[in-house]
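Okay, handing you the structure first.
Shown here: the complex without one of its protein chains, the others still in place.
Chain lettering (A, B and C) follows the sequence in which the chains are written, and residue indices restart at 1 in each chain.
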């Protein structure tokens, strides 16, 4: 065993040493002016610099200077940088004219080069600095909130996504199981980034990763060190669960992993907001399925227990629409019970509402569409596009405040049947078909029957 | 300690499992036709595929199919692919016209997108396959020998370099010390790739990395596993060495590392021909210097012991030129002694030739230039551009057959003085000035004196 | 990167598999009777078993059966075992007689063998089971509370210590730096085992190990996995500290490690009660000193900030003794102020008490002795025996409830001067001399002066 692993400099520290040395030599007053103007000048210098060490030192200085600004100043600076280091429109004009004369591939290649905004090379050079990749991910986070009102930033964001897509190429991701033997530096980030069912401190974290029937897998990238990109939490069970409460209960009794037949993906969290638009989740689930099958051959069912974040809003809109062809008058009366905060605990109300909500939820997934014609629910789009099947709707799935607010407590199971994912994916992506179990389709059909049954539906004059 | 680390699947194996599964589902006859046409069809399919697993499976099939072809077939296929997946010239034409009308950044961004040849996206997708990065590096090697006569391949090569530059961004490289505790998988590659002073088997490898006064450092990249990108061999000594023989002698006595004052970089080898044009060497030396300074604070001198690969050819050309203003008649007579294969071992000849060669070598570095106006020696260009100083010329440096052939046995020391590298770099890159020690300049000046002394020089008044 | 390191069986798991298999074959009813009698029978069987797998299985069964008993039952069982598997007194008698006849070394060797109680071989065999070492450490903990009243257990404890001393031979210990990148399994044990200044949860743990000016080093042993044996906490500072509060303050500002001149060992905790009597602390501090010197050459001072656990009790005894030659009447009046719980916060009382306590504390260390003639303070014995020097007494060092209770807030610094530890150790161990700074000796001398000054002392001529 090595004596003091922590005493060895990481490559970043050595790079920092190189950079610090280069900086000391290359210019006197990196910190003299840390204002935006000065930083823009440094960026200009960086683009023309050919020495490696000096280039790294300049990058580091800019990133540190940037970090010292407050958010509005950072955004303002990025916006100015986006404009100043855009493509050279004059040169591009000339090159475009030449291309139009020649129309050959050489000219096209030249066009490609000239059309690239100088910002991209700048970002590449920032990335040479120690910690550069992480700094760029956070820089893009800064942009995200401001692109709507600033076209230059919007274009700049495109540069970030373009480069991130290349750097975070799926071939470079590393799947890692996170458990109680994982370093605390990574574990604290899991606590911080869990976005679906919040982890309340180290004791709860331990309950999620230490028992034999719990797993957590993350994608890491070598350049981000102990920052996970995305992670998924898994419960090993003996049946498809219908509610999240029992899965997370502090006092539940774990089972032996070898006795499990079902793997439940109950939480998927993107950890880096700055990497939005660079997709990993799709592959993560499939790799984890493979990994679990290898380790536990008795597993036969891979499913999720997922929230339905768009349901309550959709239902509210439907209810507000007197001409709704979805909510029959009788259902509307029943839904009034939702106003009682405590309904899931009152047996009669619960029975009525379960019967009322199931067909509506089935309809929500199968037939409701957004104005752009897409399935409304973002979680549904993710799993269906991923090749999963909507397997079951659980009316009393999540009684937490968040669960009640976004979906009146509904949760669903998406099923990953590896023999079907390719076909399901094709059906959803190619033909817009939502693949579901027969049971879900039956629930959806009952909407039609309800209208048929409703006396008021006949020639329905008023509704 | 883990029981059988080797039993765990690497991420590549899991990816392969995912890919194999995807493939089985996605199409029937991946191996039916492995001819070039079939592979081109698969590539077309790959570009339109949106499912992750299927996409990986397709990439894997194409890479395997490619691998099964022989070199001419591989090049032919790449050439066809380069043409077929080039930029969409018609669309680009249209976009260029729109840009010329609008001349705004939006249109420029659009132009950037359309100008990108479809090949680039194809390469990115190949890279998703397990082992994809390595396969692409080898694919580029296949291209390298053929670009001269095939413009499509030349353009394609540009795509490789563009993507490699992004993927092998210096921020992603990992410096690692290679020693006798390093896994054999990496060590065997060091033996294979050493390009300057060949390593003759495991015993010699051990002599290069195991003694306390020897070091070997390599850059690795996470996506290439145990394939080093570049590595440098270092000897720790008490003075700047003038010949390679004693450094590599099997029977030398090692010294204690803590007693060393000088670190000698005596071999730098690029391990991946397919990564030519993606520069790492510059940074490698500087990081190793930092690392050694940290570990051994007594080190005060960082130098190379380098070959002079272009000297003999240049001298031959000068000798062949009767009007040479470099080789005085007397020198020419002395150089005739070079014809005796054994001259370094005959004291008289050696003395004469040493005196004759030193001024010529100094001139070769300081004043001789290629037709494009550059310093002739590639090794000199590398170290001078890197900020080193040409410190000393050693006439009897390398008596091996290769050393005698390329430089009549000359070797040189380039000195890395960290307080001067920035200035030296600037002088060389910005002002084309070769920074040398006073001694080397003195040697160079003696050429002028020789001509002054020569009787034949008398009537020549101006020189 | 390996996919799921946690999925690989540790050697323990494989051993368990071997053991389980062996057990299944070897006997039917391991769990049939888990009572003490049954377990004693299994132990008998274990001693006569020659097959490896069966032997491991038997050990495992016994250890599990033992674990299932409650503490009184465990102690009872161990006591019976101690008696039953003691030395064979009849055989020993015979062997002793033979020895007395022959008096040669052969007979002595035979005596050594026969005198060994069968318990020792039993413990060795228990240790073959997976997790056996840890189980034995806990078994000895069970004994520790009961040896006083049970001579058989006392003898048995000697067997444990004998074997532990061999297994935990210092050559087998591994020094490891514990920081925020350490696996959580180890970190949680640090929280649990810290015995000097309790760690209140993960946030405080982080403050102790993550800032650049904090260190924690532990000794581990391969057979105990992630169970630390002993650990020391270190603060890097710019001067010798006089109070623990500022060192542990949540809101303090860390300094750069490279700026530190002083390393302060402010907490040393034995983590395994069951290993009492097997000493590690001595070596730990010296190794950590070496390690810190190597990493941070600017460190010039290595000191502790230590509690004085025996002071308050000793002072109480002295006060209760009207004939005390230590507490002069005037001092006695001043000490009455200690009764005011809040005295450290009242300036006048604090000044008076500081002046009163310093000489008494100095006397406590230098001259007070236990009935067996030893220095009273256990922490002092540890550090003085270790070669440290008592450097300074800090009257307001630890205002916590525990600190006030055990030492009226006093803390002391022991200084580790590597050029003196051998001599200091020799002085203390060989000549019973407490090595201190001149300042401490001055304080001690003032006791004598006090008595000289005291009116009441006048008539007392020689004493």
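Convention: a contact is a pair of C-beta atoms (placed from the backbone, for glycine too) under 8 Å apart; a residue touches a chain by one contact, two chains touch by 3 or more.
Predicted model only: the values in this text are computed from it and were never measured.
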In the full complex, which of C:36, C:241, C:359 or C:387 touches the chain missing from this view? C:387
Out of B:45, B:103, B:165 or B:182, which touches the unshown chain? B:182
Contact residue for the chain not shown (choose from C:45, C:185, C:282 or C:437): C:282
Absent-chain interface residues of subunit B come out as 1, 3-7, 174-177, 179-185, 187, 201-202, 206, 217, 220, 226, 291, 295
For subunit C, enumerate the residues touching the unshown chain of the complex. 9, 11, 14-15, 17-18, 21-22, 25-26, 50-54, 86-87, 89, 92-93, 96-97, 99-100, 103-106, 108-109, 111-112, 115-117, 124, 127-130, 132-133, 151-152, 155, 158, 163, 165-167, 169-175, 222-223, 282-283, 286-287, 290-291, 294, 387, 418-419, 421-423, 425-426, 429
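To be clear about the criterion, only the chains that are shown with their structure count from here on.
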Mind having a look at which chain is the central one, using mean CA positions? A
Any idea how many Å lie between the Cα centroids of subunit A and subunit B? 40
Using mean CA coordinates as chain centres, what's the gap between subunit B and subunit C in Å? 58
Using CA atom averages as chain centres, what separation in Å is found between subunit A and subunit C? 50
Which subunit B residues sit where two or more other chains touch them? 9, 11, 14, 222
